[in-house]
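Step one of this worksheet: look at the structure below.
For this view, one protein chain was removed and the others were kept in their places.
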Amino acid sequence: MLKSFSEDRPFIDITKVTKVYPPDIIALQNVSLSVDLGEILFLTGMSGAGKTTLLKLICCMETPNKGLIDVGGYDLSKISASQIQSLRQQIGVVYQDFKILPRQTVFQNIAMPMEVCFTNVKDIRKRVDQLLESIKLTHKRDTVAGKLSRGEQQRVAIARAASNSPALILADEPTGNLDAEISEEIMKLFTELNAAGSTVIIATHDESIYRNTEHRRIELEHGLFSRQTQKKQLSLTGLMS
Amino acid sequence: MLKSFSEDRPFIDITKVTKVYPPDIIALQNVSLSVDLGEILFLTGMSGAGKTTLLKLICCMETPNKGLIDVGGYDLSKISASQIQSLRQQIGVVYQDFKILPRQTVFQNIAMPMEVCFTNVKDIRKRVDQLLESIKLTHKRDTVAGKLSRGEQQRVAIARAASNSPALILADEPTGNLDAEISEEIMKLFTELNAAGSTVIIATHDESIYRNTEHRRIELEHGLFSRQTQKKQLSLTGLMS
Amino acid sequence: MSRQTYFFLKQTARNLKQSWGTQLLTLMTVSLSVLIFSFFLLVYINMINASERLGDELRLIIYLDHEVIPEMQPRIRKKISDFAEVEKIVFISKSEAFHRLKEQLGGEQDVLDDLGADFLPPSIEIYPRRNLHNLTQIKEFSDYLATLPGAQKVQFGQSWVERFGYFTELMRVIVMLSGILLILATVFMVSASIRLTVVAKEAELEILRLVGATNTYIQTPLLIEGLLQGIFGSSLGLVLLYSIFLWTKMHLHGPGLFSVLTLQFFPVSTTVMIIATAILLCTGGSFASIRKYMRI
Partner (left out) sequence: MSRQTYFFLKQTARNLKQSWGTQLLTLMTVSLSVLIFSFFLLVYINMINASERLGDELRLIIYLDHEVIPEMQPRIRKKISDFAEVEKIVFISKSEAFHRLKEQLGGEQDVLDDLGADFLPPSIEIYPRRNLHNLTQIKEFSDYLATLPGAQKVQFGQSWVERFGYFTELMRVIVMLSGILLILATVFMVSASIRLTVVAKEAELEILRLVGATNTYIQTPLLIEGLLQGIFGSSLGLVLLYSIFLWTKMHLHGPGLFSVLTLQFFPVSTTVMIIATAILLCTGGSFASIRKYMRI
């Protein structure tokens, strides 16, 4: 959990954010959204709608052209370099292109966020083994990640995002290369992490993973929120702008 | 169409093929399969089942440890380097990791297989523009591919595979990053290509794209064929080994 | 802190193991650069030494029309020293000059017996300081000496000085130009090998930043690596240079040669300086090259 965060505010608060990539590609336009602590949120939308851009804004990989973003009590427009570092240690991201290191082993890839936090070796081993079981890759523990199939790599990316038990998990198309059976396992993992206190945002096209849940879903269209379902009656702040 | 190919044989003939990655990872075990000219074949199976490996064997990216593979009249165990080159010019592959060049434009990426065949510039332009329309990326024609969203990149990879109007298209998880609507477009494109004479093999997890078709589907499980549906009553050669 | 230290050592060990090819390349680059640089430094230092030694043999002789009485000597000394600093001034009387000639003639000296001991003119020999090696300066000095009272003629081994001056000048130009070229080559080599290292590490650095690695976490292993590479690379380079030095010394060993020139290696202080510089460059270079990954 983030230290500076008080529970009565939304965990993520995005206010009228616009992101324009040079020269003039409008990825997000005047978007507002708030996510409560402990929520699971689905972000859907056509290819190129701006899902990845929104996630990148939340984890400080991009800066908005307009608008305010507040994550776990940090105002991202005023955040210092070392604050970004400690914020990122609290965020686990499943990148759409995985960003795993092909020449390091599965173990090393998953352990990386914990090593960065100087977690002790025993705890790292325990946690990695536990995660490997969840993603069904125990037999690939010491294989170099570049020699895995794409679906296996995606699972490694998911395990890495989860490894540090982060306060926030951003999963960008986490099941794009996974079959229905394993997708279900992964969703179970996310639910477990959520139960343990993580807020989870999942950007996806895979209808099957959100069809039967009661979590909130926001649909993006050309950089605008076009629709949102509010199952849990939790937050009403996320509005079409 | 491949010159050396006579129509009375199966277009792709795989006989008792085993592929073992070092040190002892059995990706395919004693697999036999034949695909007829002009067929559309779906290849499904869990993550790590061996789908990508099978496609790699067909396009000479890997060599089998045992068994025979015959593609368009070429016996791949005896094929020469220049034959591999001309065979590959006739095969369009959508790689699971896209393999697009991030620093070249969308146009350049899609044009590449045609340039390699010294197609003239006018024809290249016409074909690329036509494909860009199919994949709905006309507005990104001159954008550098690295600046596209993942879904857009995937579509570029698909267009590149189709650009040379190849005799064989191998698509590995072509809709993993695409929403239902665009997936449908892509399937339409594959059907068109098939109608124009291409044989198409699609490896996928996405049930929605093969659910309502009448094409043959083969399911892999741990390197073995576990099941196959034969809707079109075309080929009976593809058997569980 | 102890857990952190452990982490860093582990990290460094892992890096070394995973990218030993690149590491070896960098090590070789550092060695080669240090070798090249210190080789030229050594050549330069020995060249200066040599030119000083050879310069010792330079003397100017003023032939006089009459002997200098001892009382006058201090005044003349002063006049000479006023113009240029000199090492030594020797007054040669007629008889001294005669004795010298006699010695020089050796076996043939009896031919002089008939001549008077004063047929040779008296002279003053001037051994200039080492800073007076430039031919033009020597000429000016010689012109000045010709104006001294009683000076008939001023002589110095003009052809020898010219030849020697030409040699040292040429050597200096060659060493200087080589030095510039080699510094360019060294800079190129070090930056190319750092670039190769960074290319290899790019993906890892990006991900480390994205999972929130602190600057310390990223920089410490690099610091250790740079330190190791600086130390081992430059030591290897210096050991190689010393071997070459010894070989050259042996190779050039001949009777009497070392009376003219003695080859000298660096003093310990210079060696230490070279190693320290190498370490600084290695760590500094890798820090500079990952600077862009240190933002955010």
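Residue numbering begins at 1 within each chain, and the chains themselves are lettered A, B and C in the order written.
Here, a contact is a pair of C-beta atoms (placed from the backbone, for glycine too) under 8 Å apart; a residue touches a chain by one contact, two chains touch by 3 or more.
Owing to the predicted nature of the structure, the values given are computational and were not obtained by experimental measurement.
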For the chain not depicted, the shown chains it touches: B, C
Residue among C:Gln18, C:Ser178 or C:Ser289 touching the omitted chain: C:Ser178
Touching the absent chain when the full complex is considered, from C:Leu9, C:Met72, C:Val90 or C:Leu170: C:Leu170
Hidden-chain contact residue, picked from the options B:Met112, B:Ala180 or B:Leu224: B:Met112
Touch list for chain B against the chain that is not drawn: 59-61, 81-82, 84-91, 93, 99, 101, 103-104, 112-113, 115-118, 120, 160, 164
Interface residues of chain C (partner: the chain not displayed): 25, 28-29, 32, 35-36, 39-40, 43, 54, 108, 111, 114-115, 119-120, 135, 162-163, 165-167, 169-171, 173-174, 177-178, 181-182, 184-186, 188-189, 192-193, 195-196, 199, 244, 248, 251-252, 254, 256-257, 260-261
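The definition used in the following text is that only the chains that are shown with their structure count from here on.
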Required steps from chain A to chain B (each step between touching chains, minimum): 1
Chain whose mean Cα position lies farthest from chain C: B
Identity of the most central chain, Cα criterion: A
Mean-CA-position distance for chain C and chain A (Å): 62
Separation of chain B from chain C, taking each centre as the mean of its C-alpha atoms, in whole Å: 68
Residues of chain C engaged with two or more neighbouring chains: none
Interface hub residues of chain A, defined as touching at least two other chains: none
